[in-house]
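Please see the structure below; I have some questions.
Every protein chain of the complex appears in place save one, which is left out.
And now, chain A:
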Amino acid sequence: MNAAEPAGAERAPARVRERAAEVAAQVRDPEMPMLTLADLGVLRGVHVTRTADGHEVVIASITPTYTGCPAMATMRDDLVHRLNDAGFPHVEVRVVLDPPWSSDWISERGRAALREAGLSAPGPARRTSGPIALTLGPARSAPACPRCGSTATRLTSEFGATACKALYTCTDCLEPFEHVKEI
């Protein structure tokens, strides 16, 4: 709802906006540093406006992966500092709640980075319109082991070290691994 260009203020030149967007897109996720905020899909927009007294203000919009994600404050601070360092002294970070983040928004480059780091990337998110059926068994298709590629993997827990990850074990190579959950 807030990713749109703010009304009223004058727009900054496109190249300024592009540079701010480029800097913001490079900021990394504090809990999964192999991903940039852009690859994770939490960076929803970067705009630059020019105030009446000539200041350029960067407005970056982010959305939480999970409602209680404790990394939001760090993401905000990191965005402000990287943009400050790049010559944008006035930065405002806004929260966008709608539409809710989906693991489907993780980019192809992000998925490759996850696999490279030994994590399993999420499959397609479940559709969630209407009443949601109860899942009593580990019915969701098991992810392949990011180390040996085996599909003989077993769910250990749907909750892991961060809100967005589940724990699996490979029954072939016996290694445990983390899987980014589908939401």
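Here is the rule we go by: a residue touches a chain if its C-beta (ideal position, glycine included) is under 8 Å from a C-beta of that chain, and two chains touch if they have at least 3 such contacts; residues count from 1.
One rule holds in what follows: contacts and distances are computed from a predicted model.
Comparing "Recombination protein RecR", "(2Fe-2S)-binding protein", "DNA polymerase III subunit delta'" or "1,2-phenylacetyl-CoA epoxidase subunit PaaC" against the UniProt entry of the hidden chain yields the protein name "1,2-phenylacetyl-CoA epoxidase subunit PaaC". Only one residue from A:Ala24, A:Cys69, A:Ile106 or A:Ala121 touches the chain missing from this view: A:Cys69.
Take chain A: the residues that touch the chain left off the picture are 1-2, 30, 61, 64, 66-74, 76-77, 81, 92-101, 125-126, 128, 130-132, 134-137, 156-161, 163, 167, 181, 183.
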